[in-house]
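Shown here: the complex without one of its protein chains, the others still in place.
Now for chain A:
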Amino acid sequence: MLEIEIDGKKLTVPTGSTVMDAANSIGVHIPHFCYHKKLSIAANCRMCLVQVEKAPKPLPACATPVTDGMKVYTHSDMAVKAQKGVMEFLLINHPLDCPICDQGGECQLQDLAVGYGQSGSRYEEEKRVVANKNLGPLISTDMTRCIHCSRCVRFTEEIAGYQELGMPGRGEHTEVMSFIGKTVNSEISGNVIDLCPVGALTSKPFRYSARTWELSRRKSVGAHDGLGANLVVQVKNNQVMRVLPLENEAINECWLSDRDRFSYEALNSAARLTQPMVKDGGQWKVVGWQEALELVATKLKGITASHGADSVAAIASPNSTLEELYLLRKSLAGLDIRNLEARTRLGDVRFETKAAGWLGQSIVDLAASESLLLIGSTLRKEQPLLAQRLRQSVKKGLKLALINPHDDELLCAVAGKLVVRPDQLVEGVLAVLKAAADITGKAVPADIDLAGVEVSTEARALAELIVAGEKKSLVLGNIALQHERAAELHAAAAALAEIAGATLGLLRDGANSVGADIVGFATNKDLITANKKAYVLLHSELADLKQGAKAAFEGAEFVVAMTSFADEARDYADVLLPVSPFSETSGTFVNMEGKPQSFNGVVRPLGETRPAWKVLRVLGNILGLNGFDYDSSEAVRGDVLNGDIAKVLDNTPAKAVAVKAQATAGLVRLAEVPLYETDALVRRAPSLQATVDAESAAQLRANAATLASFGLVAGGNACVQQGGASVTLAVAEDAGLPDQVVRVPFGRATLALGSGAIEVIKA
């Protein structure tokens, strides 16, 4: 600890602190631009110059290490003169176009200029003009406003992991730009908008749509992945205008993924469903809520009476709230309907955890692991901010290892990896398990047959890594959980975790996947291919479901879709109920670490839209059921989460599954859910759909040898046939894939495809 005095206040700070850290710790504000607590120190803006006793010149607080007995003056004549001098320099070439700048009202330069600037300028020479850059559909540029703080550059390099922005040029010719002809494509790129202290980088979708002071700030929770990022939703005239991160160090830190930031566009989409509708003689008709719900009640009652309760199934998006799911379960239970599923992309009906499947520990604890083995995950796309957090952990010593069917860059150092065919993922884990059993001399469970498992050097290296050390984690990602042998992967991974003494975690895809498990939206039946007589859909759409869903819905006697959008379900549903997206309802998401986060609606429901929990409460009453007199979503939540949540979380496989290595050959598909195909909102956010990532959702990718074996060329087209259907996709090369693997994403472009044998021909 070191003693320091700042503006006469004495304090002690840890060795290694900077003057800025010390000042922050006692709430002394030192003006700054380039300093950011999450970024490396650049010390280039010089706004933070302060006077330090015995130093002949003012020193930058952000970069000056505290020495014992140091005396700092942040507002002395010397300090203020230096700060004002810097402010003058920053302003001479700044356009001062605040009236037409989106940053106006939340601009650090504007704010500090009030305190440190002059009313007139002594600079009467020509001002600099800098050409704008095309950074893609999300970030708008006005580069003349740039003050060269390099925050954006450091962000791409240090936080996003790949330096997509740089500062070529010297002196006054220094400009922030992307690689020539390239845009900024990081999955977390939007954070540079928040970081930019001026209006050089602003939000493209938000551009010129409101002044910041007209916006109210309301808290919410990210609805597109398992992280549960905390949000500030900004609202004007009952419309969501933009979304910003709300700092929560334990979850999203001060960042936001682009998916959570820009998907709000869909909330204002013209495709929104605003009134209840029923299909009458093949024609859609607008009806009142009462009429619609009575029809639903009558139909469900009729079908259960004539075909039995097992003939009805409810399929919900894992982004539905805990309250919605609970009341759906409760109302259907009144008709004895028990077919409930929210794990809509699960690939293996045998997969079952003892209680709700979760990360196995907190996000913070996971990131503090000594070693982490990630199995079957495209982490940057599945959970962008978790990938970011682990990237920082790797810099601090985390050994991150992978077993994956691809070799995608995590943009951090990887301590070991095993790249296998997607249909050899189980065998990959078995190889590591065998090596780990070998090293530790521990036995594997009897259901796991290791005969014929070959241990490669890579597998052995992974085993050595995961058995050594203290705090170890083993995590199954979406590719693993969506795998057709997910139950075997689960069993093998659990055995490996046991032998290695590691914590087993599951990366759940939805905002409320864990909550859905808790409510009981997990059957071990395939509800789609079972062709039920009636389906109740909550926020889920065809692109969330497997092949055959459309046929199953069309073949059903009755389908009710509780949805926010009118543009899809009208093809197969009989009743459309407009229910609130997360922004228009109160509710709770339980994130991947088992943390329930409740939120309020940030805007009023659009048109006749109603929060689904209220709709289901009315349905319960219409069905004549008891216990539906809730007056708030909190009351509903109280019925579900009434005790220690840790007791309802358990990743242990519920039943033993026989695991055995299988030989595979031939062409195989690697199907993942692309970054911007995850849910109904994301799929309808135009700016996200204009990104490079969205483009790749309609691509077939394979390595050069595989492409050549089918006569395909990158840039050309391919016709893919699977499950009796075919689609045409653009072809791109992916050098990281094993031979005879085609990466064909799971999304709207490939919805027609089924599973099993796949064929590819040149188109």
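In this section, a contact is a pair of C-beta atoms (placed from the backbone, for glycine too) under 8 Å apart; a residue touches a chain by one contact, two chains touch by 3 or more; residues count from 1.
As a working rule, contacts and distances are computed from a predicted model.
Looking at the choices "NADH-quinone oxidoreductase subunit F", "C-type cytochrome", "DNA polymerase IV" or "Xanthine dehydrogenase family protein molybdopterin-binding subunit", the name in the UniProt record of the chain not drawn here is "NADH-quinone oxidoreductase subunit F". Of the candidate positions A:E172, A:E409 or A:E554, contact with the unshown chain belongs to A:E172. Checked against the full complex, the one of A:I92, A:A309, A:V349 or A:V455 touching the unshown chain is A:I92. Looking at A:K54, A:R122 or A:K647, the residue that reaches the missing chain in the full complex is A:R122.
Even with one chain removed from view, chain A keeps its contact list with that chain: residues 41-47, 49, 56-58, 60, 63, 65, 82, 85-86, 88-90, 92-93, 122-123, 125-126, 128, 147-148, 150, 166-174.
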